[in-house]
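Complex shown without one protein chain; remaining protein chains in place.
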Amino acid sequence: MKNSLMNKIVIVDYGLGNIRSIKHKLEKYNYTVSLSNKANEIESADLLILPGVGNFKVGMENIQNLDLITCLNNAVLKKKKPIIGICLGMQLMTSYSEEGDCAGLNWVNARTKKFFFEDSKLKIPNVGWRTNELLKPNNYFNQIPKDKYFYFTHSYYVDCKEKEDVIAQSYYGNKFTSVFQKDNIFGVQFHPEKSHLNGFRLLLNFMEKNL
Amino acid sequence: MIRKRIIPVLLLKNNGLYKGVGYDKYVYIGDPINAVKIFNDMEVDELIFLDIEASKNNKVISQEFVEKLSEECFMPFSVGGGIKSLKDAKKLISAGAEKIVLNNWAINQPELITEISNSFGSQSIVVAVDTKKNWLGKQKVYSLSGKKSTNLNLEEWIMEIEKRGAGEILINSIEMDGKMNGYNTDIINRAAKSVNIPVIAGCGAGAVSHFKKAFEIGADACAAGSMFVFHGARKGVLINYPSKEEIENIYT
Partner (left out) sequence: MKRPKKCSRCLFDETIPNLRIDENHICKYCRKHEVLIKFYSQNDDIRAKSLIELVEKVKKTGIRRKYDVIVGVSGGVDSSYMIHKVVDLGLRPLAVYFDNNWGSKISLENIKKITTKLNIDLFTYVVNWEEFKNIQKAFLYASVPCVEVPTDLAISSVLYQLASKESVKYIFTGASFITEGTVPLEWSFIDGTYIKSVCKNYGIKNFDNYPLLSLKKLFYYTFIKKIVQVPFNNFYSYNKQSAKKFLTKNYSWEDYGGHHYENIYSKWAFGWYTFHKFGFDKRKVSLSGPLRMGEITKKEALEMIKEPPDINQKTTDYVVKKLDLKNEEFIKIMKARPNSFKNFKTSMTFLLRFRKLVGLSVKLGFISPVVYEKFFDE
């Protein structure tokens, strides 16, 4: 169902992330999207997007300083609003990150770890187009051909502790969780808004299935 | 081999796209937004936009332009041209660019690399290095579109760039620019060996086989300009990109 004026999509603006890009692209598809760091707007959203590019510790500090932890917990854990975390946004949903030795939002039983390779032929950050292997069927990947690559750019990766939360994995030196889902919480390490139209289809599917 | 990126580099001048030979002669390529639309449809890996007049005119690549790009672009893109402060970087990243490219100002103010890296993460910053042999035959770094010699030694400078926190390095061999005869594989190899961050080969590509060679000797990505905007013996302007089959062949 296309979004009507009744449906509110809110991109959480905590100072990190390519939010304009996501907003404009969704608006081209007739969605009404706002950027916000206000508690009442976040709690009353119908769908949330947690973007993010940058430093985990800085991200968590910004969220704390903006006093967003309570309203995010309310919206996501209590009211079960659908939320998609992208890249750093996905990592913030975990319990802890080695980047800054810092606690996360702790919504998903997972930790964020630094890539490290003995054989330093593999450079860090992991930048580029990588495979995304679906480990179980997932509606958000409808109409996306299986062999499509997605764009990743990160120095830290998510290590999911609960197998049932892992939807897809990617590979860079080692396998790592590229997509997790726990109830209304959905996280992707890659950038769907930067992975060609197939990638954007994922975002559109997330909108369509939740609104 | 893990998939490596093949990246068109587009040069901006007065709101138009241009391509040059050897850093001083330029041919008009057309409207940048149309180019982005075509590259989008071709599903290219990434784009780099560099404003070649910015530093010279003491300006920064236009934020408004970057906003327009981000509305059209469904893949990551980097922008560069006169960026000289954290504020400049912030404006462009908020406008929608994934990465900013530093060149002259990384040399003038290397602490800027660290500042930007700390705020936006190392993956948000690419440092471009223009290099050529000086009259003594030493591989030196140049600034201001290859006109000013800095006396910086290539390997020392790129190790410094890594230390300062950059995410990637773009190596441009000035002598090879626009010739489409291949990359300077010697310096790409040396650069790739000196640092643990991704190295992008720039300047000189003319065929898909050049990408294969560069990947084999250690480049993590390949950038090209002329190859993606010219076609044929007469260098007719024609935006193009290798087909999926040609790219697959690199890995077989």
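Which chain is which? They are A and B, in the order written, and residues in each are numbered from 1.
Note that a residue touches a chain if its C-beta (ideal position, glycine included) is under 8 Å from a C-beta of that chain, and two chains touch if they have at least 3 such contacts.
Small disclaimer: the values here were computed from a predicted structure and weren't measured.
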So which shown chains sit in contact with the chain we cannot see? B
In the complete complex, the non-displayed chain touches which residues of chain B? 15-16, 28-31, 33-34, 37-38, 41-42, 231-234, 236-240
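Operating definition for what follows: only the chains that are shown with their structure count from here on.
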Where the CA atoms of chain A average out and where those of chain B average out, how many Å apart are those spots? 28
Residue positions on chain B within touch of chain A in the complex are 2-5, 40, 43, 45, 67, 70-71, 73-76, 93-98, 118-124, 167-168, 196-199, 220-221
Touching residues (chain side chain A, partner chain B) in the complex: 16, 18-21, 24-25, 28, 53-55, 58, 88, 120, 122-125, 127-130, 149, 151, 153-155, 172, 191, 193-197, 199-200
